[in-house]
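Report on one structure; see the data block that follows.
Only one protein chain is missing; all other protein chains are in place.
In this document, chain identifiers A, B and C correspond to the written order of the chains, with residue numbering beginning at 1 in each.
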Amino acid sequence: MTALEQAQGLLAAWAQETRTPEAGRLDVVIAPEKLVAATTALFDARWGYLAGITGLDAPKSGQIEVLYHFCAGAYVLTLRIALAREKPSIASICSVIPAASMFERELAEMFGVAVVGTPDPSRLFLPDDWQDGVYPLRKDFAEEASHAE
Amino acid sequence: MRLEELWEQLEARLATWGRTHSPWAVHFNSGSCNGCDIEILATITPRYDLERFGVKIQGSPRHADILVCTGPVTRQARERLLRIYEQMPSPKFVLAVGTCAISGGVFQGCYNVVGRVDAVIPVDMYVPGCPPRPEAIIDGILKLLEKAQAEGVAT
Amino acid sequence: MKITTMLGDVLRSLLRPNSTQQYPAERQPDPERLRGKLVWNGEKCTGCALCVKECPALAIELITLDKAAKRFVMRYHIYRCTFCAQCVENCRFGCLQMSNTDWELAAADKSAFTVYYGKEHDIEMARSAQAASTKPEPAEG
Partner (left out) sequence: MPSERFVIPIGPQHPALKEPGHFEFSVEGERVTGATVRLGYAHRGIEKACEERNWVQSLYLLERICGICSHIHTTAYCLGVERLAGVEVPPRAQAIRVLIAELERVHSHLLWLGVAAHEAGFDTLFMYSWRDRETVMDVLEGLTGNRVNYSANVLGGVKYDLDEARAETIRKGVDYLEARTYYYLELVVHDPVFVQRTRGIGTVTREQAEWLGLVGPAARASNVARDLRVESPYAAYDLFPVQMVLETAGDLEARVSVRLKELFESYRVIRTILDKLPTGEIKGRMPKKVREGETVSRVEAPRGELFYFIKSNGTDKAERVKVRTPTLCNLAPMMTLAIGHQLADMPMLLAGVDPCFSCNDRSIVVRNAQEAETRWTWEQLRRYGIEVYKCKR
């Protein structure tokens, strides 16, 4: 049994959809409220480690997709969670994986996703005088001086 | 009267000579990619040995004559750059090393980048390159000292 | 470090040639592939502007004076150039080259960092057109 099959088995209870976009990768779509449970299952089985959290903004569909990448050797497992673009919010997984704190803070600052229960929600890496409520990685964020003139 | 003038002139020349023959430099990275920084560090290592010209890279801006700036100025670093410049005693010179410090380079238009160094503080010498070779940095410093010598830096 | 090892090291270092290069006085030969200042030779230029399109730092501008007569002037901003040589890579006619000798570019005056390439009277024309236009230098900084 490969690591990905094992992961699929672990997550079977919560998976809404399972895809294999490339060799060695597995995408599992889960509901936002199932995130902590799914992460706990992976952590209890010692399946890999959290490699990062990616946010994807899709204004057309009115969603912000949050991707939790777990890596084990050559394999990459991605938990995909779709959130509404209006007031997006998700539970923190820091109680399971403390190292997720930084990734969650990045997500909060860059996409305006409220991470509920994250241990340290303070201002992250943007400058001290950054305007509240402006999220640079959202698609509707306009750079003051665009590169292409 | 004449003697006093002569003395003043002599003093000024002596000061210029001293200041251009052993300038101390302080290095500040205002958001660079590190490329220029390691090249600046390389200039003080045995191969290039900047101390041949009396130039010493040291820590405190209060003891420095030359501010070596690298990188585009980020919003967060802008205040620090200004403060370091203000802390330096006069006469002071600024050397902008690398394309980013001169124009912003590839980072032109990034949201967290204020832009080039001379938009924040006056710059006396520019060294383009991405990053410039250590030789090019030495060349820049020598040109800066030449210029300072020609203009005189008594005050 | 043991004292014997250290002494051996010191003695060996004494016999080694000096590792410091006396740079401005003595010069090493410039590496063949060194990427210095960009040089444009417009004889074969067709004005395709592929070099301009993929420049990551907007360092080059191709000014078309007369497309049919193939009269082009290149304005090159050294102070923006990242010396990546993507333009050299893109040019199908070999018009662009990065000089391996011209790399000591330090200057106190930024105007030295804008270079025009092309035929002399074409450059004059481009310069006067630039001076006449009210458009400021594009995106400086």
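The rule is simple: a residue touches a chain if its C-beta (ideal position, glycine included) is under 8 Å from a C-beta of that chain, and two chains touch if they have at least 3 such contacts.
Keep in mind the model is a prediction, meaning the values are calculated, not measured.
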Missing chain: touched chains present in the view: A, B, C
Given A:12, A:31, A:45 or A:74, the one touching the chain that is not displayed: A:74
Residues of chain A (touch criterion as defined above) contacting the omitted chain: 21-22, 24-25, 49-52, 54, 56, 67, 69, 71, 73-74, 76, 78, 97-99, 101-102, 105-106, 110, 120, 122, 124-127, 136-137, 141, 143, 146-148
For chain C, the residues touching the chain missing from this view: 1-2, 19, 31-35, 53-57, 82-86, 89, 98, 100
Positions on chain B where the hidden chain makes contact: 26-39, 41-42, 45-47, 58-61, 71-72, 74, 76-77, 80, 84, 100, 105-107, 109-113, 130-131, 133
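Simple rule for what comes next: only the chains that are shown with their structure count from here on.
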Length of the line joining the C-alpha centres of chain A and chain B, rounded to whole Å: 43
Intercentroid distance (Cα basis), chain C paired with chain B, Å: 22
Overlap residues in chain B, where contacts from two or more other chains coincide: 108-109
Numbers and ranges of chain A residues touching at least 2 other chains: 145, 147
Interfacial residue positions of chain A with respect to chain B in the complex: 126-130, 136, 141, 143-147
Chain A-facing residues of chain B, complex: 74-76, 108-112
Chain C residues within the chain B interface of the complex: 19-24, 56-58, 77-84, 103-108, 110, 113, 139-141
